[in-house]
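Structure in structure tokens, see below.
Complex shown without one protein chain; remaining protein chains in place.
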Amino acid sequence: MTRDERFENGLTMLRRIDGEAGQKVIDSLADISPELGHQVVAWAFGDIYTRPGLPLRDRQLVTLGALTALGGCEPQLEVHINAALNVGLTPQEIVEVLLHSAVYCGMPRALNATFVAKKVFAERDLLPVTAP
Amino acid sequence: MTRDERFENGLTMLRRIDGEAGQKVIDSLADISPELGHQVVAWAFGDIYTRPGLPLRDRQLVTLGALTALGGCEPQLEVHINAALNVGLTPQEIVEVLLHSAVYCGMPRALNATFVAKKVFAERDLLPVTAP
Amino acid sequence: MTRDERFENGLTMLRRIDGEAGQKVIDSLADISPELGHQVVAWAFGDIYTRPGLPLRDRQLVTLGALTALGGCEPQLEVHINAALNVGLTPQEIVEVLLHSAVYCGMPRALNATFVAKKVFAERDLLPVTAP
Amino acid sequence: MTRDERFENGLTMLRRIDGEAGQKVIDSLADISPELGHQVVAWAFGDIYTRPGLPLRDRQLVTLGALTALGGCEPQLEVHINAALNVGLTPQEIVEVLLHSAVYCGMPRALNATFVAKKVFAERDLLPVTAP
Amino acid sequence: MTRDERFENGLTMLRRIDGEAGQKVIDSLADISPELGHQVVAWAFGDIYTRPGLPLRDRQLVTLGALTALGGCEPQLEVHINAALNVGLTPQEIVEVLLHSAVYCGMPRALNATFVAKKVFAERDLLPVTAP
Partner (left out) sequence: MTRDERFENGLTMLRRIDGEAGQKVIDSLADISPELGHQVVAWAFGDIYTRPGLPLRDRQLVTLGALTALGGCEPQLEVHINAALNVGLTPQEIVEVLLHSAVYCGMPRALNATFVAKKVFAERDLLPVTAP
């Protein structure tokens, strides 16, 4: 596969899971680091996300766990909470994921991630989230 | 629910997903911080893990993402890679989870977690892991 | 103790140390993750903070050290610098805590935390902080 | 104060709170980075620890909170759990500090720090730790 | 060297590499923690940055790697991306540094740092950054 084909592959995946939000991130890199944009698309979304063996819903569960634990990744959490909804996770499940993560990374990071979810859900008219 | 009932609830869950490994961690806390042992069992496993709305397999995906990203949690990764196998994730899926996490937390943490998986899989006679 | 009693216990403690700021955080969780709000109150403030053996002033010293070192916890630092004042730490002591933490987590995290303290102290009319 | 006086100041403090353990760390830097050894002594212990306005017991509470939250600092936790005992914190208080920190940095880091405390307490014949 | 001389030394270095941005940070500490301001200047810039054996350009490469990996240090990245330009790193090199760091700390932290670079480069009229 050529560099361009890897990029095209990644772009298809990026659009599928992140919609316009992912594209906007790549666009905003055009005048500062187009290569970082290329690597996010061609490597992360083209080479890794497209691999068989782990469905997209599972990948988003891992991603939410990792981004919540890392801390300071609120912009990426915003993109990937949208992505989580796009690949079939429900608002209730996402909220439960963030509560669960508190066990491993503590209350502050779980709270920060939950307030990002609140922003995303508000924009998509998904509030209030009711108990499962 | 009383404090003891919450603990019993948690112990049942702990045994179900972590088997003896979880029990050993709690036992080794007995002479230094029995209360931390109580909180891990009663709160983490009793109050959080037993909640409806997110299956145990999903919880382990989130846990692996969080522990890999945190770094320095090799003892907990060992327990939870065992747990992941116990709740139905395959070795191939676990390996893919750790590869996926490299996108978010970088190669060193993904490598460290993968070598913990290698140790766990060796003990359970699950090596080599073949491509999916 | 029942789930409701643990929550009531925590609410009393939360109001005592965080005042309105803590309540606001819980309120803002009501439409997104009332369970996370419950766990912060019932578990963190009800089960842990109320334990004997470590006075509230000591708990805030530990909390400030942990939040400063974690990074990316500015909203929680804001709440807990207020809490530190509420349980008897002086502005001079809080500033010294953040300077001390620089030894362990480096200058950037100490600076970020100190600028949160500046915001809190300004709101409470405690600036300038004079040398001890 | 001269560079040597700052170092002497720091060495006095280091011996007071860390005893031989601190001296051993400095000695082991002699053939690789004597300047790092100098900075730990002269700056951290000489300039910062000796400042008025925060008693040594308070400084160790902050230090334990920060080191637990950082993760991967087990060697430093070993030195500073010893230091905490040396400046008057009881085993019960130290164990409570580490439990408290779980609220902010999650269970894995609290567990890792607690097992370091177990090692230190065993060496000083302080096990088992009984409830306060 | 006296405390004041160490401070003067540091101030000269701070102005040389950070220009007005560094001075502003120190000024903004005057009413909250003048001692933290003193330590940043006298210790970090006076004692460490002025040491022989590592040129300033090399020190900024290390600093950018560390700040990107830490996460949550966007204010410090802003100061030090300016500093990197001031000591001779080109915009292309800085962008490449941040891309390189993605290998070690993952895409989110590399993206966050790159968007800080975009802000700094825009203020200094250095956009677009063209391929090397």
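Residue numbering begins at 1 within each chain, and the chains themselves are lettered A, B, C, D and E in the order written.
In this text, contacts are C-beta pairs under 8 Å (C-beta built on N, C-alpha and C of every residue); 3 or more make two chains touch, one makes a residue touch a chain.
Because the structure is a prediction, the values reported are computed rather than measured.
Peer 1: For the chain that does not appear here, which of the shown chains does it touch in the whole complex?
Peer 2: Looking at the complete complex, the unshown chain comes into contact with A, B, C, D, E.
Peer 1: Which of these, E:Met13, E:Val97 or E:Ala117, touches the one chain of the complex that we don't see?
Peer 2: Residue touching the chain left out of view: E:Val97.
Peer 1: Among E:Ile17, E:Ala42, E:Leu67 or E:Val120, which residue is in contact with the omitted chain in the full complex?
Peer 2: Reading the full complex, the residue touching the unseen chain is E:Leu67.
Peer 1: Across the whole complex, list the residues on chain C that are touched by the chain not included here.
Peer 2: Per the touch rule, chain C residues meeting the hidden chain are 102-108.
Peer 1: Going by the touch rule given at the top, which residues of chain E touch the chain that is not shown?
Peer 2: Residues 43-44, 48-49, 51-54, 58-59, 61-70, 73, 76, 92-93, 96-97, 99-105, 132 of chain E touch the chain that is not shown.
Peer 1: Could you list which residues of chain D touch the chain missing from the display?
Peer 2: 25, 28-36, 39-40, 44, 67, 70-73, 75-76
Here is the rule we use: only the chains that are shown with their structure count from here on.
Peer 1: By that same contact rule, can you tell me which chains touch chain C and chain E alike?
Peer 2: A, B, D
Peer 1: Can you tell me the C-alpha superposition angle of chain A onto chain E, nearest 5°?
Peer 2: 120
Peer 1: Residues of chain D that contact two or more other chains, please.
Peer 2: 43, 48, 51, 99, 102-108
Peer 1: So with touch defined the way it is at the top, what topology do the chains form here? Options are line, ring, star, complete, other.
Peer 2: Shape of the chain contacts: complete, all pairs touching.
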